[in-house]
Every structure is written in C-alpha cells, then in structure tokens.
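All protein chains but one are shown at their positions in the complex.
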Amino acid sequence: MNISTNIGVWIGAIAALGIYSVLIKDNPFYRLVEHIFVGASAGIAIVTGVQTFKSQAWSPLTSGQWALIFPMLLGVLLYARYVPQYSYLNRLPLSLMMGAGAGVAMRGAVESQIVGQLTATMVKLTTLDAWIIFLGTLLSLSYFFLTYRLEGGAAWAPRLGRYFMMAAFGAAFGNTVMGRVSAAIGRFQFIFLEWLGL
Amino acid sequence: MFLRKTLPTLIAGVCGVVVVVAYFFAIPSVQTLANHILKWQSVIAVFALGLGGVNIIRLHTKNLQRDPKNFYSLALLVTFVITIVVGLTMGQTSAAYTFIFDYINVPTGSAIFSLLAFYIGTAAYRAFRAKNAEAAILLITGCIVMMGRVPIGAKILPFTAPATDWIMSVLNVGGQRGVMIAGAIGFIAVSLRIIVGLERRAYGGE
Amino acid sequence: MSIFTQGRVFDLVTLVVVTGLMGLYMYLARSGMRVKIRPIAGFAAIDEAIGRAAEMGKPVHFTPGFGGLVAATFAGLEVLGYVARLTAQYDVRLIVTVSQAETFAVTEQVMRQAYLEAGKPEAFKPEDCRFISTDQWAYASGVIGVLNREKVASNIMIGQFAAEALILAEAGNTVGAIQIAGTTNAYQIPFFVVACDYVILGEEMFAAGAHFTNNVVHLGSLRAEDLVKAACIAIMAIGAVLTTAGADFLTTIMGK
Partner (left out) sequence: MNILEKLQNIDKRVFYLLMALAIAVPTISPLGLGVDVTPAVQRAYDFVSSLPNGGRAVIGFDYEPGDEIDLNPQAKAIIHQLGSKNIKVVAIASFPAGAMFAEQCLAILEEYGYEYGKDYVNLGHYAGGEATLAAFASNPTAVFAKDWRGYDTTSLPIMQEIKSMSDFTMAMTLNDGPTGGTGTHEWVRQAVMAHNVPLIMGVTGVLAASNETYVQSGQCKGILAGLRAAAEYEKLVDKLGEGTVGMDAQSMAHLLIVIFVVLGNAAMFLSKRAKGGAA
C-alpha cells in the first residue's frame, strides 16, 4: 500500500466516496459533496458565460458591431420579471429565443430524421433481415397514430409496433451496460490504485 | 396590448421563419440575418445565466436566513462565489481555477456518472420481469445483449454473441426508426405552433 | 446558380408539404372539424400523481430535462403549464428543477403564468423553480438531493434527457415517488421504461395541449401529424417495392 500524497487525488477520492454513499441512503456526507459540486460547477458556468459574453458580444460591440446592442438590451429585459408592472417586457427576449429555437428544431427534424430515415428504409426486400427492419419501422410508426383508432384487422399493427419498440429498448439497454460499468471501473481504479496505491 | 401580445408573437414568428428559410435557400442577406438571430440568441442566453445565478443566491440565502446553521447552503454559496471570483480575476488558465476544475468538477462528475453502473442493475432487476409480452421482450433482448457483449457470456451461452450482433443490426433498427420518424414529425408540429404564435404560453404569454 | 441550397431541395418540399398540411388542418379544426385523441396513459396518470401528492401533503417534482430550447423541451414546458395550474388549484407544492439557463428563463415564466391563471399568483415561490447547474452531472446530483430531501410524492420528468435520465429515475424510485416520464431521445426511453411507472413515448409528448385542454387547433395539428405518418408509411412501402424491383428513382429524388 502506497497512499497518494497528492492533495488533488485526495479531494477526488473523498468526493467519489461521498457520491457513492448516497447508494446507502441520503446522508450529510453526500449532501456536502453535492452542494460543493453544484456550487463549483454553477460558478464555472457563470465564468464561462462571462467569457463568452466578452468575446462574442462586448469586444465586437466596442470594435464597431453596434447591432449587438440590441441583444444586450433584450438580455437586460429578462430581468424585467422582477419588476411587476413591467414584467411583460421579458416576453420579448424569450420570444426571440423560442422562435429561433423552434426554427432550428424544425429544419433539423426534416433533414436528418425524416427524409434520411425514410430513404434508409427503402432497400431491396430480398432477405428476411431486410423484411424485419422494414416491417419493424412501419409497425412501430403505426403506434404513433394519435387521432385515428386502428380497428378490426388493423388493430394489431400498433401492438406489434410496441413489441418492436420494446425489443429496441431492451437492446439499447443491454448495449449501454458496458459503457456504464467502464465508468465505474475508471473510478474504482482511481480510488484503489491512484489514491490508496494498492 | 402591442408590447404584451403582438410584438412577442411577431418576434418569434420572424425569427423562426428566417432561420428556416436561411437553411433551405441560398440567399446571402437572409443567411446573414439568420446568423445574427442565432448569435443574438446566444448573447441573450448569457443574460439568462445571470437569472440562474440570482436564483441560486436567492434560494440559498433564504435557506441560511431560515437556519443560520445550514452548513450545506453556506458551502454551496462559498464555492459558487470563490469559483466566480477566481475565474474572473485570475483567469481561466490560472492554477487556482484549473484546480477547481480538475480536482473538484471533473472527478465528482465522473463519480456521479459512474452511479449508473449501479442504477442500471437495480432498474433491470426490478423491470425485467416477464409479467406480460412487452416486458418479456424487453427482458429477453436486454439480457441477450448484456451477455453477448462480454467474454464470459459467450462462454456460458455461446449463442448470445452472434445473437447480439443480429439484434443490434436488425431487430433493433425498426423500433428505433419508428420512434425517430414520429418524433421528428412532432418536432415540426410543435415548432410550427410556436412560430405561428399558438403556444404563447410557452414563453409566459397569455 | 440556384437560390436553393443543394441537397436540401427535397427536404424543403417535405417541410412545405408537412407544414402546409398542418396549417390546413388547424384551420379546418377551428372551423368545426371534430378530431378525437386516443387516450395516453402517461398523461392521464398526471392527475393521479398530483392527487396522490395532495393526499399525502407532499410536493410534486417536475423537470423539463437537461436540454436547451429544443423541441422536446417545448413539449415539457407545455406539460409544466398544466401541472402547475393543477398543483396551484389543489395547493400542492410544486418544485421544478432546470439545468440550462435559457430553459430556466422560460420555465420560471411558464410557472408564474400558470399560477396567475389558476388565480393564485401569490402561491408562486421563486425558490421552488430552481436553476441547478448547466453541468450534466451537477444537475443530476442536485436533483437526487431534491428528490431525497423534499420527500416528493410524485416525480414528473418530460423533456430532453441524456445519460442522466436513469440517475434521476432510479433516485425517484428509491424515495418511493410515483414517476411519469417522457422523452424523444430513443437511446434514453429504455431507461425511463424500466425505471418509471408511466412513460410517454416519443411523439406522444407533443400531444399534451390537445390531451389536457382539448384545444381544437392543437387537435387539428395532431390530425395532420397522423396524415404525415400515413404518408411516410406509404412512401416507404412504395419505395421499398420499387427498389426491390430495381428502380431507384425515388431514392434519387429524395437525395436532391
């Protein structure tokens, strides 16, 4: 045994033990680690934000890109929510963010997710595997009919679709275990080898 | 009325349309405008971070007022403030700031992530019960893939290795695609409703 | 040189047809076409979850996830509006946790507005809409803390989630909360399926407005979504048959 003398290693190891202690139950040790972690990471987020603001907005503004004054004013309006009689003004910046977000979501949805998936399904149906993929896609899509109720002979389609989805979910679950265990192995090696020096 | 309702709807609509049009049409002026809008959005997002900071400080100072011995809220506020002060005065490359990042943020984050190795097992134990057809399918594909991914699994149940390859490249595909295509149609619908102003509520409108 | 961006022409046609159809059906619905939505168990369970919290005198926890202002987050916020109105009515405490700053800015506003609409603006406490941290794991650790210490009776998670999904869901299960979750991320749905009591699968979550308020325009847009799905099924079937027969012009057109 050759315990580490590096203060950073000690902090990391103690933090990891604090986090793992929540597996037994919530306790003061976990609570303390959680609060310090949240405080540090939220602080990091603010520092990063200020840097982004300086490089993306403030410097370009002072070097002549005057238009950037508008988003800054809009940004300030977010704080109007704290002043009851003007609080409605904070809808202006929110509506810009929502509108732009909606635009980005819309264009991304068509490109990679609809057309791409459709063409990927249109393959030669000459093998059983190709049929399984093809039918699996059609049936699971049929589950998502929300305003039409498939009745009679077609009623089994959404149910089979759900079966295909469950198979996919099971597969994704099983396939993820390895990556998660790897993360724990990394932490355990850190604790046993780097910290305790076993 | 104009400032409360019409203008926000107009802003959301114009921003959404411009961003979409710029993507499909090679019109330089529209593309420049769209880039501006996206940049503006990121500038406003920085101000939103300030709201978050105010929220953190308000919540934890209240906790402290209620109970001055609330050691946890104090610890959170102290690390929060120290991190910001160090980051802004000494810079992001300073030894103190990298210490916080490398020795507090990164290892604690990895530890939280690795909790998944434990949670994934208890979740499987509880949910992988063959109570009905759906649960049975979930259970069977899940367990085959779990075994097929490790050498010991292939030793105990040799069929699991080839079965895993087949599940991942064939059986899995249809269900994934169905979810993705339907999801994308939903994305378009919700985005459209925001752009045309039907979901004003989503940004606090009436 | 064309004004159309190469490789996106078919995408554009798709978008125009889809949004056009949605616009048409929203109009038709408003002019009196009747559309009925099929039951969605996860949404129906929300009333039960809030009722349970009211009986137990314990809070409800809601999170719109780890995402910024993306489509799944919009759906989460739509549900939040309903949840917040209901908790305000029943005097149940609602605690909301948020990860991304821009999402937080909107979330707080949605919550405030919902309390106002329920006629109890004074019941809204800003400390109960909590910005945790933009860091994925710090957010997860903070939510574990809230679930444990606030002794929540019900845990509702609808929005954009990544690897932290299972951490939140298992923590909620451990404290014995009734859990309702929904996301469009096909890689995270499995973890909600195994760990939660009710799961709103993928696209179902975009139907919240229609489910809760029977908003006719929203119902119209759902009908259009269904027609688009039917068209997708038809296109895939025709395309596959053509490709099998050796004709690939459909895939060529779709690649334009």
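Should a chain be cited, it is by its letter among A, B and C, assigned in written order, with residues numbered from 1 in that chain.
Everything that follows uses one rule, which is that a contact is a pair of C-beta atoms (placed from the backbone, for glycine too) under 8 Å apart; a residue touches a chain by one contact, two chains touch by 3 or more.
Predicted model, so just to flag it, every value in this text is computed and none were measured.
In the entire assembly, the chain absent from the figure touches the shown chains A, B. Here the missing chain is touched by one residue of B:R4, B:R58 or B:K155, and it is B:K155. Check B:A117, B:I137 or B:L198 against the missing chain and you find that the one touching it is B:A117. The missing chain, though absent from the display, is touched by one residue of A:I7, A:A154 or A:I185; that residue is A:I185.
Within the complete assembly, B:M146 is the residue of B:M146, B:I185 or B:L198 that touches the hidden chain. Contact with the omitted chain, checked across B:L3, B:V78 or B:A130, is made by B:A130.
Those residues of chain A that touch the chain absent from the view are 20, 23-24, 177-178, 181-182, 184-186, 188-189, 192-193, 198. By the touch criterion stated above, the residues of chain B touching the omitted chain are 117-118, 120-122, 124-126, 128-131, 139, 142-143, 146-147, 149-156.
Throughout what follows, only the chains that are shown with their structure count from here on.
Sorting all chain pairs by how many C-beta pairs they have in contact places A-B at the top. With centres set at the average Cα position, the gap from chain B to chain C is 13 Å. The mean-CA centres of chain A and chain B are about 2 angstrom from one another, to the nearest whole unit. Annotation for chain C: residues touching 2 or more other chains are 8, 11, 15, 18, 68, 71, 74, 101-102, 105-106, 108-109, 112, 131, 134-135, 137-138, 141, 186, 189-191, 193-194, 201-203, 222, 225, 229, 232.
For chain A, residues touching at least two other chains, in rising order: 19, 22, 31, 33, 35, 37-38, 40-42, 44-45, 49, 78, 90-91, 93-94, 97-98, 100-102, 104-107, 109-110, 114, 118, 121, 134, 137-138, 141, 143-144, 165-166, 168-170, 172-173, 176. On chain C, the positions that touch chain B within their shared complex are 1-5, 8-9, 11-12, 15, 18-19, 22-23, 26, 68, 71-72, 74-75, 77-78, 81, 101-102, 104-106, 108-110, 112-113, 117, 126-127, 129-131, 134-138, 140-141, 163, 166-167, 169-170, 173, 184, 186, 189-191, 193-195, 201-203, 205-206, 209, 217-218, 221-222, 224-225, 228-229, 232. Residues of chain B that touch chain C in their complex: 20, 23-27, 41, 44-46, 48-49, 51-53, 55-56, 58-59, 62, 105, 108-110, 112-113, 115-116, 119-120, 122-124, 126-128, 138, 176, 179-183, 185-194, 196, 198-199, 201-206.
Residues 3-4, 7-9, 11-20, 23-24, 34, 36-53, 56, 71-73, 75-84, 87-88, 92, 97, 99-118, 120, 124, 133-135, 137-146, 148-150, 164, 166-185, 187-188, 190-192, 194-195, 202-205 of chain B are the ones touching chain A in the complex.
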